[in-house]
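As you look at this complex, bear in mind that one protein chain is not there, while each of the others sits in place.
Going in written order, the chains are labelled A, B and C, and every chain counts its residues from 1.
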Amino acid sequence: MNFASDNAGPAHPSVWEAMARADRGHATPYGNDDLTRDVANRLRDLIGLPDAAVALVTTGTAANSLALACLCPPWGRIYCAREAHIEVDELGAPEAFIGGGKLTLLDTEDGRFTPDTLRHAIASAQSGIHANVPAVVSLTNLSEAGTLWPLADIAEVVEIAHGAGLKVHLDGARLANAIAAADYDLRDLFATGLDAVVFGGTKNGLPGVEAVILRNGGKQLELEQRRKRFGHLLSKHRYLAAQMDAYLTDGLWRDLATRANAAAAKLSQGLQRKGATLLHPVQGNEVFCALPRAIHRALNAGGAAYYLIPDASLDGPEDAMLGARLVCNWSTDEDEIEAFLALL
Amino acid sequence: MNFASDNAGPAHPSVWEAMARADRGHATPYGNDDLTRDVANRLRDLIGLPDAAVALVTTGTAANSLALACLCPPWGRIYCAREAHIEVDELGAPEAFIGGGKLTLLDTEDGRFTPDTLRHAIASAQSGIHANVPAVVSLTNLSEAGTLWPLADIAEVVEIAHGAGLKVHLDGARLANAIAAADYDLRDLFATGLDAVVFGGTKNGLPGVEAVILRNGGKQLELEQRRKRFGHLLSKHRYLAAQMDAYLTDGLWRDLATRANAAAAKLSQGLQRKGATLLHPVQGNEVFCALPRAIHRALNAGGAAYYLIPDASLDGPEDAMLGARLVCNWSTDEDEIEAFLALL
Amino acid sequence: MNFASDNAGPAHPSVWEAMARADRGHATPYGNDDLTRDVANRLRDLIGLPDAAVALVTTGTAANSLALACLCPPWGRIYCAREAHIEVDELGAPEAFIGGGKLTLLDTEDGRFTPDTLRHAIASAQSGIHANVPAVVSLTNLSEAGTLWPLADIAEVVEIAHGAGLKVHLDGARLANAIAAADYDLRDLFATGLDAVVFGGTKNGLPGVEAVILRNGGKQLELEQRRKRFGHLLSKHRYLAAQMDAYLTDGLWRDLATRANAAAAKLSQGLQRKGATLLHPVQGNEVFCALPRAIHRALNAGGAAYYLIPDASLDGPEDAMLGARLVCNWSTDEDEIEAFLALL
Partner (left out) sequence: MNFASDNAGPAHPSVWEAMARADRGHATPYGNDDLTRDVANRLRDLIGLPDAAVALVTTGTAANSLALACLCPPWGRIYCAREAHIEVDELGAPEAFIGGGKLTLLDTEDGRFTPDTLRHAIASAQSGIHANVPAVVSLTNLSEAGTLWPLADIAEVVEIAHGAGLKVHLDGARLANAIAAADYDLRDLFATGLDAVVFGGTKNGLPGVEAVILRNGGKQLELEQRRKRFGHLLSKHRYLAAQMDAYLTDGLWRDLATRANAAAAKLSQGLQRKGATLLHPVQGNEVFCALPRAIHRALNAGGAAYYLIPDASLDGPEDAMLGARLVCNWSTDEDEIEAFLALL
């Protein structure tokens, strides 16, 4: 009954098999192997951008930071959700990779800011030499509240941003869950005009690979230089490529996300039947809900693992309502959910 | 017949098995799992420093850069070999992680600088506020010429450095090869007083793990903060821990290095028999030798892979002598070496 | 009728005289002259901290950024007013000097945040390795709304911050105005426990000098290294020292600020008599008020210079109320104010 994080789950067997295949014999290191080239091209094909710049890295923090560093000058300003991962959970890595930059936080509802909030923020930026210059808008899909950004809203954000001379970055740590839920293709996503996308694999069944994708293929070398300069070019790169290879084969990325989403749906339905209040709509593989502290204590004692949101203590008044985040992954099975609901 | 790099070889089967074991069920992400804790403690035990700071990362560039950033202030100066990896092959990553720093290059013979060269360099550092302040000495063992730093020489370097208020870093991308060749223990190495050591695994049969070790255990948090800030904290950290787990079990690291060293010895003996000139003593798993261009062409045509040192072209006068670097790894087998020597 | 900025005014004659005196003959460059040493000691004496670290620089941006870099690690978090100069007007210089850092913005009233706002912000900081670590609280006195921070409130902020392990920085671009208005001494200010203070001179009659003062004298060398590394150590440093010399002599700093404050008081009284609404209490040398656009147009046409707050256009509905900031400096004379009020 581990709902702490999709990061807590195992990797999918077919990924290990792909790595074992890649392990045979010698391969040119540092990404100059055939599999790496092939995988990058398959990604370009899937997104419908044959010239896109592509690079693989092992963490979402590195992926987001590299993408932003390719879009934002040291004196630039990035607009993002107040609770965005790049603001809250990356210990300043985006600013470190950019060598500057400043994040301006937008208020959100259910994890998403509105087009109007963005418009207003950009319009109220101070002109002149003294303030950071608006440069990038960053979205997260699934949002930090587990909700979807509808394609039309993404397109509107891109339109606003481009109209004001800004680029748009999408943090896609759970992009597979979003796309599987809304049932469209990677091509549809890129057709909105997004400038940079992190296509995450780690939370969705890979040991550890994220793809950084830039629309502007002219930035391929810069992307690789920045990756190397922060120590993120793996010598035995074939093992990253193999993970992505398996991920893209037969739509594994979509299947794994669909399973995780289904588990979350089942979990949230059960929770609601038992009287829990959902804090946000459940649209992917994350469930945010409120329960009395007494229940949390019982669940904890029964072996259920998940985070209280925000950080809260199990000590205190029994009837206080505490928020919780429960995350499902591809391997979350029915028994686990049933056991959890039974504990409730 | 691939002697291009030890990075080009496969990972050892027992490492995959350890990763498969670690893959079962859920694990707390971001290094807060039991295996990670256990492996760090086994490393501390092996080096004889129960309080050392330890962190795992996926690349040597990140490992060196993190170690140096924990030793060198932004206005510091690092002394290293003119051909050191941190100078030549890391695209400025050490300076990026330090947020400054300056590398001062020492002349070498067979990849090692002498104590006197170091003494003279430190003594001639400019005093006052205008010049970078001597802060760190960095060694590479095996050196970039494939040679060993004798323990006594390492101890002498440490003594000189500490006497002048500097710290000492050891880039151990091929440390296992060095220790296996010179036949001592990790404890003996740390007994020299080294402040930071990168204990490499990637070139010696792991898919991708290097351990950063700092003598000063008070720096554990800072080391982890720096690792996170540059995107190097893996969420599914158990897979890194599993690699190191296998590496440390039953002395695998030493066995793999011993095999690679033996292969290099056999290769260099064969080369010498065939008349090749060794450019440096062969003391680990690397062979540097000179051969006429005509021979290189024939080897290349026959399918042998290795680098010319420095970068040189196969086009040109047939009888020109060109240097080559041939690297063996744990999987290099006798047949491969025989086939290569036969081609000669 | 120039109320655009205290930066727009001239320097005081006695400052030029001090520079002329310093100009005679040769002086050791880079701050190793007698006058520089003497001035630093006079400052230490005035603040009652004989061991404080002191450095002079030519801009407030450099002064604040240096001070913060000495207090905040690259992974640290700085709490400041939402409209603080370090956030809004320094193009990311604090982060550039720190080599990281992140500013967390506090809501304010009349330019000041409350102790409770600060307490709540610190308490809600996320623990763990993923988020920037609370490190510094930054105050501005006069605040960006031209108001005073009472000594007792500064002391309370220091107590909260120190209690949570944070340091406190005070941006004193207009500190002379604040102290002159509240009628206490520099010693009283430092007795609150502040860790770093920028004692500004440029807005108060100097051509361009700000003093960075750190309570921790052990940081003197680090302060100077950081100053040099960002190009802020002037070779002919005696001209900076001479400015500060004049500033400290016979309480010139206090006299100039008193004059500017008196002018602002007169100006605000006149504005109120004419029906203008003050947007913030006038407690130093700045007046924030609202007037109909038609009046702004007339003032502008009549030659009055000042900024609309926030950036607004003179084009638009005549009766819309627009905010304005009017700043007085030591040279603002009665005639100028009378002429302005007459225009109204």
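By our rule, contacts are C-beta pairs under 8 Å (C-beta built on N, C-alpha and C of every residue); 3 or more make two chains touch, one makes a residue touch a chain.
Computed from a prediction, not measured in an experiment: that's the story for all the values here.
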| item | value |
| --- | --- |
| Touching residue (missing chain; options C:P73, C:G92, C:G111 or C:G146) | C:G92 |
| Residue of C:T36, C:T58 or C:N132 in touch with the missing chain, whole complex considered | C:T58 |
| Residue in contact with the excluded chain [from B:D116, B:D183, B:D250 or B:D311] | B:D311 |
| Interface residues of chain B (partner: the chain not displayed) | 74-75, 88-92, 95-96, 100-103, 124, 126-127, 129-132, 310-311 |
| Touching residues (missing chain, whole complex) on chain C | 2, 4-5, 7-11, 16, 19-20, 23-30, 57-63, 65, 90-93, 96-97, 202-203, 207-208, 225, 228-236, 239, 305 |
| Touching residues on chain A - with respect to the absent chain | 30, 73-75, 99-100, 129-130, 133, 224-226, 228-229, 233 |
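Simple rule for what comes next: only the chains that are shown with their structure count from here on.
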| item | value |
| --- | --- |
| Chain of greatest Cα-centre distance to chain B | C |
| Distance between the centres, which are taken as Cα means, of chain B and chain A, whole angstrom | 34 |
| Distance between chain centroids, defined by C-alpha means - chain A, chain C (Å) | 41 |
| Chain B and chain C: spacing of chain centres that average the CA atoms, whole Å | 50 |
| Touching two or more other chains - residues of chain B | 30, 225, 228-229, 233 |
